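To keep things clear, I will list the structure first and then write my remarks on it.
For this depiction, one protein chain was excluded, whereas all remaining protein chains were kept in their positions.
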Amino acid sequence: MKLPPFDYACPTTLPEAIELLASHDDAKAIAGGQSLVPMLAFRLAQPSLLVDLRKLADLRGIRISDAGVTLGAMVRWRDIEDDERLETAHPLLKAAISHVAHYQIRNRGTVGGSIAHADPAAEMPGIAMTCDAEIAVVGKSGAHVIQAADFFQGALTTALTTDEIIVEIRLPAWPAGRRWGFQEFARRRGDFAMAAAAVFYDQDERGKARNAHVGVIGVGDRPLRLTAVEDLLNGESIDEATIAKADAATSAAVEPQDDIHASAAYRRSLVGTMVERALTSAAAA
Amino acid sequence: MSVQFEVNGKNVEVEVEPRLTLADCLRHHLRLTGTHVGCEHGVCGACTVIVDGAAVRSCLMLAVQAEGAEIVTVEGLSNDDDLTPLQKSFRKHHALQCGFCTPGMITTAHVLLSEEPDCDAARVREVLSGNLCRCTGYISIVEAVLDARSAYGHKDDAGDRARERR
Partner (left out) sequence: MRTVNSLIGSAIERLEDLRFLRGRGQYVDDLARKDMLHAAFLRSSVAHGRIRSIDVSGARALPGVRGVLTAKDIGNRVPRVPMRLQPLPDFEPFGQPVIAETKVRYVGEVLAFVLADSAGIAEDALELIEVDIEALPAVADRHASAQNTSLLFEDKGTNLAIKFHAVLGDAAAAFKDAPYVRRESFRTQRHMALPMEPRGLLAEWDAVQGRLTVSGGAKVLFFNRRILAKEMGLPESAIEIVENDVGGGFGARGEFYPEDFLIPFAARHTGRPVKWTEDRRENLMCLNHAREAECDVEIACTREGTILGLRGHAYVDVGAYMRTNGAVGARNIAQFMSGPYRIANIDIDVALQLTNKTPVGTYRGPGRFETDFFRERFLDMVAQDLGLDRVEFRRRNLVSRQEMPYSIATITPFESKDAFDSGDYQITLDRCLDEIGWAEKSKLAGRLIDGRYHGLAIGCFIEGGAAGPKETARMVLEPDGLYSVYVGSSAIGQGLETAFAQIAADALEVPMNGIRGVFHGTTSFVSDGYGAYHSRSVVMGGSAMLEAATNLRDAIRAQAAGRLGCAPAEIEIVEGTKAVGPGGKSIPLKGLSTDGISAEGAFLNKKHTYTYGAHAAHVAVDPKLGHVELIDYVIVEDCGRIINPLTVHGQAIGSAVQGLGGAMMEHLVYDQQGQLLTGSLADYLIPTASDFPNIRAIVLENSPSPINPLGAKGAGEGGIIAAGGIMANAVANALSTFDVQPRELPLTPTRIWEMVQAAKQRAAE
């Protein structure tokens, strides 16, 4: 499975990179390569030019401020693992990332790469959806921000145009005392999720949930926010009865497909269980 | 394209097509055939090498991306005279049979032990779950890695003694 032939460029500035992408038909950006290179190996993609982003140093930082957590697009899974600040600054992100792939892949795979690749069962797009992330991109026509809800358009399909590069992913601030949970079930550790759920909610003075966010992956062609389930949780105590309702509502809200790893019926049930267990762990913390 | 990097302490310069993977460059251009290719799509881990201190799947890296990097392969973790403590532990625990996955296991374990000499069995299994083996069933590999921890600075503790009693 030798790679097909392509030209290669390694620009040192963002404008250079964008110019390369814009001026070549079928040019593709390569970040960590952990998703792109296998596609090349199977000849599912045959770009004429690879534009390597590795020299764009500004994209590697993790910034934490009152505004939230900003991940440079070239931040690796490894960098998130190693950054202790994130235990409190964004524990949900940390928990989700601990499920991504394997040791060697985590040393190369990037946040931006995962978002741009948009696998329906990938954790980072799931977190981006669940947390109302903003995806900052730069292209020929300049810089702009795309809301996560508008960014993921289908399996391996995003709102990016061919000349655009993701520069940052911005997650809103994470208040102390927020309740959260993350549950994933895959065939084997490190495999793509058959289904996973990321949930969080805050509490009002009476201890009732508000601002509930329920996101799931693996059960559609893109990561999903389940607003029907969120509506059910808001204003309620997150107790066994509510959680059971959320489980059922989750299963009712999705339309998964059969594939060789899991049946649609099983996935439908599984994602409900993932939400149920995520809420249970959120409520227990 | 011309690429320069360091392999096992030596500077090298190679002339390669952009599409050549680091794995193929090491194996066929530099004749360092210890790194093995088992899948070419980033799942099996047989191709694991160490790039700037991190364990990396060399089949998912282009040789041209190695410009300026410091690379260590299984050959760089070996010497002619004796087996290293990690290699000795693998041999003692019969942690290899056909030997094909072994270089990837050795490089991965070396990085893990260098960074986390106090890792426990669960952590070793978690890290090695990115390296497929079809012969051993993994248990002896995990034992070998745990037994090699002392060579990387781990101090024996109650957990170790409990494990040995079993």
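Read from first to last, the chains carry the letters A and B; within each, the first residue is number 1.
Methods note: a contact is a pair of C-beta atoms (placed from the backbone, for glycine too) under 8 Å apart; a residue touches a chain by one contact, two chains touch by 3 or more.
Everything numeric in this text was worked out from a predicted model, so none of it was measured.
**Q** By the contact definition given up top, give the residues of chain B that touch the hidden chain.
**A** 17, 19-20, 27-28, 31-41, 43-44, 46, 73-75, 78, 83, 87, 90-92, 94, 96-103, 106, 121, 124-126, 128-142
**Q** If you put the missing chain back, which residues of chain A would it touch?
**A** For chain A, the residues touching the absent chain are 1-5, 38, 42-43, 185, 187-192, 194, 260-263, 265-266, 269-270, 273.
The rule is short, and it goes like this: only the chains that are shown with their structure count from here on.
**Q** List the centre-to-centre spacing of chain A and chain B in whole Å, with centres computed as mean CA coordinates.
**A** Using C-alpha averages as centres, the distance is 29 Å.
**Q** Quick check on the complex: what are the chain B residues that touch chain A?
**A** Going through chain B, the ones touching chain A are 1, 17-21, 24, 40-42, 45, 48, 51, 54-57, 59-62, 64-65, 67, 108, 112, 126-130.
**Q** Over in the complex, which chain A residues touch chain B? Could you list them?
**A** Contacts found on chain A: 1-8, 10, 33-34, 37-38, 40-42, 50, 52, 54, 78, 101-105, 107-108, 188-190.
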